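Okay, structure first, notes after.
Note that this complex is displayed minus one protein chain, with the remaining chains in position.
Read from first to last, the chains carry the letters A and B; within each, the first residue is number 1.
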Amino acid sequence: MCAKADQHCHKREEHPEVFTIEVNGKNIVAHAGQTIAEAMLANGLKVFRRTRNGSPRGPYCGMGICYECRMIVNGIPNVRTCMTPATPGCKVLTQDESLMRVE
Amino acid sequence: MQEFDVAVIGAGPAGISAAIESAALGVSVALIDDSPLPGGKVFAYPVNYLEGSERKIRNRLFRGMGHFKDRIFIFSETEVWNIQGEYTLGLCRKEISGAKPLEIRAKKIIISIGALERSLPFSGWTLPGVFSLGGMNKLAKKGIVPGKRILIAGSGPLQLVLAYHLLKAGGSIEGIINIASPMQMVGGLPGIFTSASYSLLKSGLRYLINIKVNRIPTYFSHAVSRIDGTDGVESVTIVKLDKCHKPVKGSERQINADCVGYGLGLIPSLDLTRLCGCAHVFDEELGYWRPKLNGNMETTRPGVFVAGDCLTIKGYLAAIEEGKIAAAEACYQLGVHNKNHLGSTFAASSRKLKRYRRFARALEALSRPRPGLLDLITEDTVVCRCEEVTFGQIRSAVTAGARDINDIKRRTRLGMGHCQGRFCGQVINELIMKLTGNMQKREMFTSRIPARPIPFGVLSGQCGGHDDL
Partner (left out) sequence: MGTKKSVEAVVIGGGVIGSAVTYFLALNHVEVILVERGAIASGTSGRCEGDVVVCDKEPGFDSQLAKLSLDLFPQVASQLDYDIGWTQKGSLLIIENEEEMEAATRFCGRLAAEGIPARMLDRKEALDMEPALAKDIVGGMETTCDGSLYPMGLAYGLLHEAKKRGARISTYSPVVKIETDNKTSIHKVITPDAEIITKNVVNAAGVWAPTIGKMVGLNIPITPRQGQMLVSERAFPVASRKVMEFGYMMAKFGNRSYVRNVSPEMEEFGVALVFEPTEAQNFLIGSSRRFVGMDTSCDIRVLRAIAQRAIRFFPAIKDINIIRSYAGLRPYTPDHLPIISRTEIPGFYVAAGHEGDGIGLSLITGKLIAQMICDQSLAIDISPLSLARFQGRKKDVCES
């Protein structure tokens, strides 16, 4: 029962070399192979999240373990942007946890 | 359920090496990694991002994987969140349509999940624009410079690597500040020179020359004492340290920087050895927790092996050798080869390992913080980043009677957030000792399922869930 080594490397769609993603309603340029966090930082965007006490946060560890770079991506909250490849047109929002309260 | 002889968790140099060795001995291997590309923190880049010996080693490892592609099954963008029985692995695979649950079975497990960066909290370290050295290095390696005036702080060889990549990407470095004293640095040199390999010395020298040529101010015996700013780094205060790394009062000065890279060397990542219930010891000499070994890279849990930096920090050359030994031992236990082969693998690797380990210890001595550095933690310093627990709150909990880390956790929510105590867990024992004045037994937080956050949909075994898309 042998299979190809790349069988489980699920293929992502091929993206153009340069494309845009939408961050808080504004388009920014991203490059193929960049994560959302990388695209944002390359564009000078640093605040990714606000805690429930309102303090600003951005990426710290860059390897998916500190969970500081979480944002709302295509409607899903708590997405680690340092681990998530940028895809053309994806919609990214600052995650403001003070607004995520039960009223 | 797919079954494998060996499951290797973490496809860095140790993991790839273990997978190649296992496959060469004829067994089937599942090689699992959370990134899209195998290679780990050093090699998971397209080949044109790497240079010199790094590129050569990467190519050798990738060729090996390619050669045994019929026996090595790669699970990329896959996190291991549970290990039970002997051995069923709960996996969470990220796909375009969402996160998917998957279970595989393996007869032996090799854990090679590498390291994380050591850090001590200080006021302002949670501000956007403060990165771990490794986190910023990853950006710089891909040509992204996350600030206009960057300060590199902390300690350890990653500082030099980061400076090199930042300069290469066109970044401007305000300075490098290091907690070690010049005396310590000089004292460490013989150990480094006698143990480092030629290629490591060469890259080290290249890094140093680079700093010299670019005239980057370097401050030894200094640390960042606080960072101020509203939505990012606006000003950085550095302070002189004495021999015990205690900040020297009145020696503060401002550095005009808008971005800080910070780290104090590396420590083993223990998420999965803890999940497996392996015993761990606090290594007083190295200053961190590590898994206890029972045999050739085998943990106290039979059939669970470790290799690379998740055992002790030694760098990728040692990781490659440890991966080989772990795989040879696991395969020997599976009965696919005899004692002779095991002996020869062991002999070939252990001679190299000895030197690498000596090198790592020499470097470790230069990056390790001393207890005085804890004095930088002020009442309003956030210790637990996730739940925003300050040192003042920890002090109140201790005043109210808390004496152990789980008690602090229950009282303050420290360690209850997303990162599951990976950062505050590094310092909480020391803080309790500092506050109570007692040297007490160090503890780790209790390990809980899942080892990494996973969507309800994945735990339920149904599809769906969108963790990190």
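Quick note on the criterion: contacts are C-beta pairs under 8 Å (C-beta built on N, C-alpha and C of every residue); 3 or more make two chains touch, one makes a residue touch a chain.
Quantities reported herein were computed from a predicted structural model and do not represent experimental measurements.
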{"item": "Among B:L37, B:L201 or B:L459, residue touching the chain not depicted", "value": "B:L459"}
{"item": "Chain not shown: contacting residue from B:G12, B:G40, B:G90 or B:G114", "value": "B:G90"}
{"item": "Absent-chain interface as seen on chain A, which is shown", "value": "52, 76-78, 97, 100-103"}
{"item": "Hidden partner chain, residues of chain B it touches", "value": "82, 84, 90, 98, 387, 400-404, 406-407, 410-411, 413, 416-418, 420, 448-450, 453-457, 459-462, 464-467"}
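In this text, only the chains that are shown with their structure count from here on.
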{"item": "Of chain A, residues touching chain B in the complex", "value": "1-10, 12-13, 33-34, 38, 41-42, 46-48, 51-53, 55-68, 70, 73-74, 76, 78-80, 82-85"}
{"item": "Chain B - residues contacting chain A, complex", "value": "28, 34-36, 41, 46, 65-66, 68-78, 93-96, 116-117, 126-132, 134-136, 138-139, 142, 144, 146, 230-232, 269, 382, 385-386, 388, 417-419, 422-423, 453, 466-469"}
